[in-house]
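Left out: one protein chain. Kept in place: all the others.
Moving on to chain A:
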């Protein structure tokens, strides 16, 4: 595919990510850091770190909520961490769900937490798919330059 068409595809993807609220202005800040700071690969590096970290945290949370007696402090600590990383990359939907999730932890609401985990997992998988497509498109564009 021609570079122009790839770029169009990338722009459409990014627009839809912003429009649907999947990512917010913080993600735009990261893109600007990369452009202005002359640090190629910065967004890719941060996004990859975020995805690996989130994936690990979601597995930990599933294991914790599966226990007969749930350690809500531990659950809360993991959700706090996920909330922090999602805020840093601008993963707005994941961040908002984490905020609700923390409230459910504080209420020691196990069923609520299990539901929140399901929501956060879906949102994260959706975001990760789009991030992966974004990075692939960027690589293809770069390869043609």
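Everything below uses one rule, namely that a residue touches a chain if its C-beta (ideal position, glycine included) is under 8 Å from a C-beta of that chain, and two chains touch if they have at least 3 such contacts; residues count from 1.
Note that in this section contacts and distances are computed from a predicted model.
J.: Can you work out the missing subunit's protein name as recorded in UniProt? Choose among "histidine kinase", "Cytochrome c oxidase subunit VIa", "60S ribosome subunit biogenesis protein NIP7 homolog" or "Proteasome subunit beta type-3".
T.: The chain we cannot see is recorded in UniProt as "histidine kinase".
J.: Pick out which of A:9, A:26 or A:140 touches the chain that's been left out of the picture.
T.: In the full complex, the listed residue that touches the missing chain is A:26.
J.: Return the single residue from A:64, A:77, A:119 or A:135 that touches the missing chain.
T.: Result: among the candidates, A:77 touches the missing chain.
J.: List the residues of chain A that touch the chain left out of this view.
T.: For chain A, the residues touching the absent chain are 11, 14-15, 18, 25-26, 28-30, 32-33, 36-37, 39, 42, 45-46, 49-50, 53, 77, 80-81, 83-85, 87-90.
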